[in-house]
Every structure is written in C-alpha cells, then in structure tokens.
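As you look at this complex, bear in mind that one protein chain is not there, while each of the others sits in place.
We just call them A and B in the order they show up, numbering each chain from 1.
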Amino acid sequence: MPPILSRISVTDMHPNLLEITDLRTHFFTEQGVVPAVDGVSLQVKRGGTLGVLGESGCGKSVTGFSILRLVRPPGEIVGGAIRYYGRETVNGEDLTALDARSEELRQLRGAEIAMIFQEPMTSLDPLFTVGNQIMEAILYHQDVSKAEAGKIAVEMLDKVRMPQPADVIKQYPHQLSGGMRQRVMIAMALSCEPQLLIADEPTTALDVTTEAQILELMRELQDELGMAIMFITHDLGVIAEMAEEVAVMYLGKVVEQSDIQSLFADPQHPYTRALMQSIPKIGQKTDGRLEAIRGMVPSPRSIPTGCPFHPRCASFIADVCNVRAPRLQETKRGHSVSCFLYEDGGGVNEA
Amino acid sequence: MLSPESPLDQVAFTDFDAEETDVISVRRLMWLRFKRNRLALIGSVVLIIMYLAAILAGFIGPYGLRETHAKFPASPPLLPRFVDEEDNFGFRPFVYAMESKVDTKTFKRVLTPNTEVKHYVHFFARGTPYTILGFIESDIHLFHVDEPAKVFLLGTDKQGRDLFSRIFYGAQVSLTVGLVGVSMSLIFGTLIGIAGGYFGGLFDDISQRVIEVLISFPQIPLWLALAALIPPTWSSVQRFFAISIVLSLVNWGGLSRQVRGMVYALREEDYVIAARYASASNWRIIVKHLLPNTLSHILVIATISIPAMILGETALSFLGLGIQPPMTSWGLLLNQAQHTRVLIQQPWLLTPALFVVATIISFNFLGDGLRDAADPFAN
Partner (left out) sequence: MKPDGAKVVLEVQNLKKYYPISAGLLRREVGQVKAVDDISFSIPPRMTLGLVGESGCGKTTAAHTIMRGLEPTSGKVIFHHQQLGAIDLATADRDTLFQARRNMQMVFQDPQSSLNPRMTLLDIIGEPLEIYNIAKGSELVDRVAQLLKRVGLRPEYMRRFPHAFSGGQRQRIGIARALALNPQFIVADEPTSALDVSIQAQTLNLLQDLQDEFSLSYLFIAHDLSVVEHISDFVAVMYVGKIVERADTRRLYHAPKHPYTEALLSSIPRPDPAIQKKRVAIRGELPNPANPPKGCAFHPRCPYAEAICREEEPPLQEIESGHVAACHFADRLALRGVNEF
C-alpha cells in the first residue's frame, strides 16, 4: 500500500524534530503576570514519544499550545525559541518568529503538527457531520478533489479502527460515544500524516477500557506512520505506557527529564519521587496510609522564591532552596534534574 | 492548631498564605468585574444624574410644573447670552426681556428683544416655591431671571409652559413608573418562578401556560385594553400606580420564566442535594441556597426590563391612555408633538424623546455590566 504522503529520507536530517529552548509563555492578567511556562527546554526526537508529566497549572498544556502558536491574549510568548525541523522547514525554523496568523504557520498546523485534546466534543462542530469535518481538514492541506477527500476520510476512520466507517462518516458528533469521538479527532489529526502529534490528555475523559483501546491505537498508528508524539498527561500510568522520554513539569518549569526507564527506576527530583509514592499501587494493597505530598500546588500568581517546590519538599534545605533557583543539570547520561541535592556532581558518579 | 496526639497532624495544614490575594468576597469580585465595563459605569452615572434631577426637579427648573407664561405660547428656546447687542462679551450670562406681539398681518406671534436692560441670570436665586420629595419646601432655583425677562432653555408648549422645567417633573413619573412596575413584576415573577422551578408539577404546568399566553399576546393592545379599564375618576396618583400595575401585569411573565429556568437548573446542583441530605426544609433550600444564587441574575433581568416599562408608559401616555394632566410624564410631553405640523414649527417639543433615549440606553448599558458582574466566576 503506497503511503498517502511520501516518506522523507531520514538521512542528513536533524535528529530532533522539535527543539524548544528556554520557552517563556506568560499571561498578563489584571491580577498580575502568570508565568505559565517559564524557561522550558524540550526535545522531541523524530518518530519518538516525549511525555510531559505534570499536575494542573504546571504549564504542560500551555507548552503544547505555544508550539502551535495557539496561545491567545492575555497569554504571550515572551522568550525562547521553538525550532521545528519539518518537511518545509528542514533547517529548523523558529516557530516563535512567525506571525501567529501567517499562511506558513497555518500550513504547518494540521499538515505537519496536529493536536488532539481531552474533550473531543469541544473541538468538533456539532452542526457538521464527522465526514464533513475530516474532509475539510484534508481539503485544506491537500490538493485533492472532494470525492478523493471523502475516500481518504473513510480510509482514515478505518485506520483508527472505527467500526463501519462508511456509516460513521454521515453521523454527527453527538451521535458518537466519547471514545468514538476521540477516534474521529485522531483520524482528523492524522489525515495529513503530520510529523508531530501533540496529544493533550487525550484519554483523561475516557473510561478505563476505552482509554486502553485509544492508547493501543495511538501506539499502533505511531509505528505505522512514523510520527513523533508529544504526550501531555498527569497520569503516571499513561506516561509509563506511552512515553520514551519524559519531562516532569512543576509550576512552569521542567524539574526532571529522563528516558522512561531511568525515570521510573531512579526518580531523582523530590517532586517526582513524591508523586510516585503518593499514588496507590495497584495489586499491592497495604493497610497503611499513602505517602502524601504536603500542601498544595501554589497559585501560579505567587510562585515561591528559589526552587518552586521547596514549600512542599521533604528534602528542603533551609537558606538554599528558598533562596536560589536550581538549574537543570545532567546527573547521569540522559537524565537531568533540577535540584540542589544533585548539584556539584552529586549523582554523576553513578553514570 | 492541632493537638500533637491527633493522627491528623501528618496531614499538615494546607498552605494558605500563598493564596492571601484571592480572599475577597463575592460582592467585591462582582464590583471588580462591573468596574471593568466602561459603558456600564457611564450608564450608571447618567442614571444617577437623571434620578437626582428628577428628585430635585423644582430646584433645577426655573419655573413650576403648572406655571404658564400667557404671552409666550409655543415659544422657541430663549437662551441666556454672553454677548450683548454691541458685541461686548461678558462672563455673566444675561437675557433681554422679550416684547411679545401678534403681527396683525400674519397673525403670528413675534418676539422682539428690549435691548436696553440686561437681565442677568441669578444662580441659587429665589423664585417659584416648590417641594422636594413632598416635604422639603423651598423657593431656591438653580438659575432664575427676574421678570419680565424669561429664560426657556428648551422653549415652551402651546400653553406657554417651560418645557425644560416640565421635563424634570415628567422624569419623576417616567423614571419611577419603571421602578414601581419592575418591583411588582419582581415579587410576582420571582415567587411564581421559584415555586414552579423548584416544585414543578401541576402548578408549574399551569403557570407556564398562562405566561405563554401572556407573552404571545400583542403588547400594545393589551396595555391599551388594561389601561382603558382604569376609572377616569381616579386621581393622578392612583392612576400612576394603576399604570404601573398594568405594565407589570404584562411584564412579569418573562421574568418569571427566567427565574424558573435558573431555579430548575440550580435544584440539581450538588450543594442543594447536600442540603436535602442534611434534611433541610424546602423553605430553607429556597431561602438559603436558591435565592442567594439567583438574586444577582434576577436583578439583572429586572434592570434590563425597566426600559420596556419606561417605553410602555411613554407609549401609553403618548396615546393619551396613560398619565393624565395635571401630572406629566415624558410620554405625555411627547403627546403634544403628535402632528407633523407641530414638529416642523416647534421641533423643541421633541426634546423629551432625547431624555427617553438616554435613559433607555443607560439602563441597557447598566444591565450589561450587571450581567457580567452577576457571574463573577466566569473565566
């Protein structure tokens, strides 16, 4: 079967598809500046999966929106670069330098970078059939006739394992279940074979059996189409299943970054460790209490000084953590952490 | 603080101090949101001025409600001037006394100024006595000129009454008829809306059908029919309240429906269910949970329906079925401007319409601002 779009030769291409350096996206609200993303650097490997893990308010979704330049006022990218090494932008164009409404960026969205969301109902138009909406996406980015677009739409629905795709195409979003809608969203996102799929909590609103199906589907499609995925979630289980590399975010900053095995085998940042200890482990029921993280995520309007996690941290060092901000440093190959416990080469010897 | 032996001390107090800034009451949050709406602020300032002027009508207008100037029927505006006949400019405004004569050839009234004496405009001067709010008696006017000179900022009607003064007396009626009418709609509509929305059942069905009939009835004929029922022997004050009742009878249905809709949605909220599981009585649920959460929305709906009331009164009075002389209202003032001939010859008689427009627009702006404020948690 010939692929819909020609595959690009992987030789002499930049190994990373996306490189975010020191991204700062701030929201200028009446109550003050909210630094939702504050100096985030991430890399997505070509065909790889980067998981972005964090709780509400950590800036993980804003990072995703920043890549597509979909941040709306009062939000604004105030610094950093987002280099994308795609089909059209082989030399790594800085997406932050483009006009958010430029034709160039509009072509990138959908054709090269696509995004799916937590609640598919809000991104589907209730007044148009599913087929209509997929076809529209195809017609926008590809030079095909309406009939061909219709054919591709059915093919795409078939690809996302939609039962009876020819019937579903004539249905309206409200006639579908949550899982089916998410399949439609994925079909739409993948209809132009993007190189990067940004998935923002795509299974959070779904039931556990449906979630398993969607995760499975995303893995299969990634193998088939070779796209890279940036998977944004708060769920440690989902991240463990989906990601190859993980960035853990807390209050607009990346606090730990590692490959998935190393992160779970040797979590280093006190926040990552606490997060892992605080969830109940299935199949290992004990009568004891959970090891909760104390306090709560502070308001992004009043981020603590120094290390943003210090008020909740079990390893808090007075006069250090609340004064200076730690830098993200490699402690062993491919594993970086932003914590004073590991500065001055604390953990490097292990590598 | 927790006692050390409590097993809960491991829970640790959640850290509030970072959230100090967020601790403001709902009311304050509403005010902050309201303040953001410039037009609403302007609207409320205009309305405050209007209502103050209506209360102080006797003070602001130089002449009384029924004071006629027999020699000046249908006079165009006679304005204070700063420049005299010899082109000398002075900062004190003055008027020339007018000689009013009927031209024997055209039978038109001609006004000729007597330029010999300048009658300066006195501020805070004594003139016709009046009462404010029915008990404060005074004769001090904002401005006044001595006889025989006259000052008619907006001209006079065909009986020679100063329109400027009468507009503020008219405002007393026009601006309050909306408030009285809306208050009555509010009580009636809210009671029926809450009862229907909360209890449902037969009462709800019947009240909804009645409202539907009421709403689908053409409004003006309904007003006219109801206004025609008011006995002509009633006094002006009785008539004023009767007109308010007529207006609110037509108006309460829409308000009631909206209240019902809100209550219907709110009664399924978890906090209402929680109250029910705590054995709260229906009365308690309505008073403590439903009313406080609908009140701000009810006030918004009320504000937005005041203009309809004012327009209703204006329409009724314009058609001669509303307020009757000697009382006056904006609609009644406009009643004189019914003929095109009058409009062409005495366009100043239309000025009450400008006051109606300004009031309606201000109420709508205010309503808009209140609507934003009523939902302080949006965004």
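Everything that follows uses one rule, which is that a residue touches a chain if its C-beta (ideal position, glycine included) is under 8 Å from a C-beta of that chain, and two chains touch if they have at least 3 such contacts.
The model shown is predicted, which means the values in this text are computed figures rather than measured ones.
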item	value
Omitted chain - touching chains that are shown	A, B
Sole residue of A:77, A:236 or A:307 that reaches the chain not shown, by the stated touch rule	A:236
Listed residues A:111, A:275 or A:341, member touching the removed chain	A:275
Residues from chain B at the interface with the omitted partner, ascending	2, 7-8, 10-14, 16, 19, 22-26, 29, 269-271, 273-281, 284, 288-289, 292-293, 377
Positions on chain A contacted by the hidden chain, ascending	55-56, 163, 177-180, 207-213, 215-216, 234-241, 260-261, 264-265, 274-276, 278-283, 285, 289-294, 296-297, 312
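What we mean here is this: only the chains that are shown with their structure count from here on.
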item	value
Intercentroid distance (Cα basis), chain B paired with chain A, Å	55
